[in-house]
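The complex appears here minus one protein chain, its other protein chains still in place.
Each chain gets a letter, A and B, in the order it is written, and its residues are counted from 1.
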Amino acid sequence: MEGFKLTKTQLLQQELFRKFAENEIKPIAKEMDEKEEYSMELVQKLQKCHMFGIPYSKEYGGAGADVLTYTLAMEEVSKVDASTGITLSVHTSLCCPCINEFGTEEQKQRFLRPLVDGTKVGCFGLTEANAGTDAAGVQTTADKDENGDYIINGQKMFTTNSGFADTFIVFALTDKSLGPKGMSAFILDREMEGLSVSENIERMGIRAASNCSVNYENVRVPKDRLLGKEGQGYKIAMTALGGGRIGIGAQSVGIAQGAINEVLKYVKERKQFGKTINKFQNTQFKLAEMQTKVDAARLMVWRAATAKDNHENYAPLAAMCKLFASEVANEVTRGCVQLMGGYGYCREYPVERAMRDAKITEIYEGTSEAMKMIISGSMKV
Amino acid sequence: MKIVVCIKQVPDTTEVKLDPKTNTLIRDGVPSIINPDDKAGIEAALQLKEQTGGTVTVVCMGPPQADVALREALAMGCDDAILLSDRAFGGSDTFATATIIAAGLKTLDFDVIITGRQAIDGDTAQVGPQIAEQLHIPQVSYAEDIKVDGKALIVKRQFEDRYHMIKVQTPCLITALSELAKPRYMTVSGIVDAYEKEVKVLGFEDLKNNFDPANIGLKGSPTNVYKSFTKQAKGAGTVLNVTADEAVQAIMDKLVEKHII
Partner (left out) sequence: MSKDIYVIAEQRDGKLAKVGKELIGEATKLAADLGEKVVGVVLGSGITEEAKNLYKYGADEVVVVDDPALAIYMTEPYAKALTAVIKECDPNVVLFGATSIGRDLAPRVAGRVHTGLTADCTGLSIIEDEEVGKLLAMTRPAFGGNIMATILCKHHRPQMATVRPGVMAALKKDDSKTGEVKAIKVEFTDADKNVEILEEVKATKKIVDITEAKVLVSGGRGIGGPEGFDMLRECAAELGGEISSSRACVDAGWIESSRQVGQTGKTVRPDLYIACGISGAIQHVAGMESSELVIAINKNDTAAIFGVSDLGIVGDCKVIIPKLTEALKKYNAEKESN
C-alpha cells in the first residue's frame, strides 16, 4: 500500500479473493451455518488457491505475499461468511506464526511447510475453561519423562479448527511453580495417542467454524516438538495473538461491509409509502454513517498490517484496529438488520447471520476490554 | 506442445446498465474482465500443457490497461505474456484485429492457437477464424473438448443439433466454448509471480513487416459503425382481463409480433 492505495498486485489479489468468495463460499454459507459444519471441499479449494499460506515466505512453501494481502483475503471472505474468516485466521495468524517466528529451521521445514503450502490445516490451543482473558491461568501440564520427551495432560476449550486440523499448537506448563513463565509451546499432530477432540460446541454465531474442546491425556510429545525454549510459551502465545488481531479487525470490516452491500441492494428494490426506501433520508444518512465507520476501521486495519509488514511495533495498532473494527461490525450489522426491518430478521437474507457472527469479534483473540488494557498500557496511562 | 492463447479484455457486460434518464450505457465502475470464452481457452491450454508439457503463451491486443488481463492469465499459470498495443491499432474491426494478432503470432513458434469462440462485448465470433485464415492454418471452432492424439488433436465440435469429433493436425487454431473447461482460479502465489514477470509489448514498429499497414486500424477496417443506439426502454405493459381463449390469442399475437415464434 502506498498513499492509501493498494498496489496493482494487491488489487489483483483482492479480485481473486472477491471472486472466490462470491462463487465458492457465498452459495454454501447459509447451509454451512445451519448445519454447523464447515465444508472440507471448501478447505481444499482455499488451499488450492494458496489462501492458507498468504503471508509466508516461498522459501517454506508459502505464497510470498504480505500481511496487508492477508487482511484483504480476510475481509473478502468474511463479507460472505465470517466462519471462513476465522478458519483462515486461526490457521494463518495464530498457528503458523508460532512456528514461523519461534521454530528452528528444521521445525519450519518439517511443520510450517505443509501448513503454508496447502497440505495441512493448523489450530491453536491456549484457552481453557479457567483461562480465558487471563491466559496465564493455563492448567494443562507438560511433564518431562526420562528421555526428555514431554507428557501433556489437560483440556483446552474453544479450539477453532480442531475438528479437522492436522497440526495443533498447544500451550502447557512445564514448570507449575513459575506461573506464566513456566508455560511452553508444543507442536502436536492430530494422530498422537491421547489427543481427542470433542463434538463441536454449539454457538450463537460463526456456527460453521469448527470449535471444539480438546482433551490431552498422557500425550507423548517428542522433545524436538518444543517451540523455542521451555518457559517461552506465554511470549509465543502473546506474539501470535498480537498479530492475529489484525486479521480479526479485517474480519470485522468484512462482516460489516458484507452487510452494507446486502442492504444497498435491498433498499433500491424495497418499496414503502410509494417509493423505494433508498429515497428516504433516514436510509441515506444511516448508510452514510455506517460506511464512514467501516472505512475508518479498514484504514486502521491496513495501518496495522503495513506496520507489521514493515517490522514496526504493530501491537498497539493491532489492538486499536481490532477494538474499533469489532465494535463497528456489531453496530453496523445491527443497523443493517434494522434498515431491512422484518426481512432483515429473516434467515432468507444474510444480514441476520452477519449480526450473529459479529458478536464474537468483540470477544475472541482478546476481548474489547483486553484491547483497552493493551492500548492504555502503550499510552503509559 | 507450444500453445498460444489469444484473449480479450472486455467490460463485464452483465454489470453494464442503462442510465434510465439518458438511455445511454453507464460504463463507469464497470469492471474489466478476461472474456469468459477466452478464459475457458486459457484453462484448456493449461490442461493441454499439463498433459503434454510445453509452454502456454498468452497474447492480448488492447490498450496498456489490458496488462492486468495478462497478469491474471500469468497468475492462473501461463508462462509468458505478450500485449499487442499501439494507437495505430485502435478502431480495428474484426478483419483488422485478426490482421494485427496474426502478425503478432508470426513472431512466435506455436503448435496450437486457442481463442475464445466470441467476446461478450462484440459477440462476433469472427476474429478466431480470421486469424486462422491469415495464418493459413486449419480451424476448429465451437470446441467443447480437446484431446491430444500424438501430434494431432481430437476436438469435439458442437453444432446446434449435433457434434463432430474432428481430428486436426497441428499447427491449428481452435475456438473455445465456455463449456470447454471451467477456468481455475488464480493463486495467491501466482499473482505474486505474475507481477515479477515481464509482459512483452509489441507495437506498430515491431510488427510492421508482418502486415500490410493499409489493413490495420480504423482505416484498414472494411466495416465501420454507422450509428449506435440503445433500445427503447420498456413502456408500461397492458393487462388484459379477458376469456382464456382471448388471452391465448393475445399471447400468440405478441409472440409473433416479437418474432419469438
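Basically, a contact is a pair of C-beta atoms (placed from the backbone, for glycine too) under 8 Å apart; a residue touches a chain by one contact, two chains touch by 3 or more.
Values in this document were obtained by computation on a predicted structure and should not be read as measured data.
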Per the whole complex, from B:Gly53, B:Gly150 or B:Gly237 the residue touching the absent chain is B:Gly237
Only one of B:Val148, B:Ile166 or B:Val201 touches the unshown chain, namely B:Ile166
The missing chain sits against chain A at residues 265, 269-271, 348
Residue positions on chain B contacting the omitted chain are 11, 13-14, 16-18, 25, 93-95, 98, 118, 120-130, 132-134, 138-142, 154, 158-169, 221-231, 234, 237-242, 244-245, 247-252, 254-255, 258-261
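FYI, only the chains that are shown with their structure count from here on.
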Between chain A and chain B, the Cα-mean centres are separated in Å by 40
Within their complex, chain B touches chain A through residues 68, 71-72, 75, 184-192, 194-195
Chain A contacts chain B in the complex at 8-9, 12-13, 15-16, 19-20, 48-51, 53-54, 58, 62-65, 69, 73
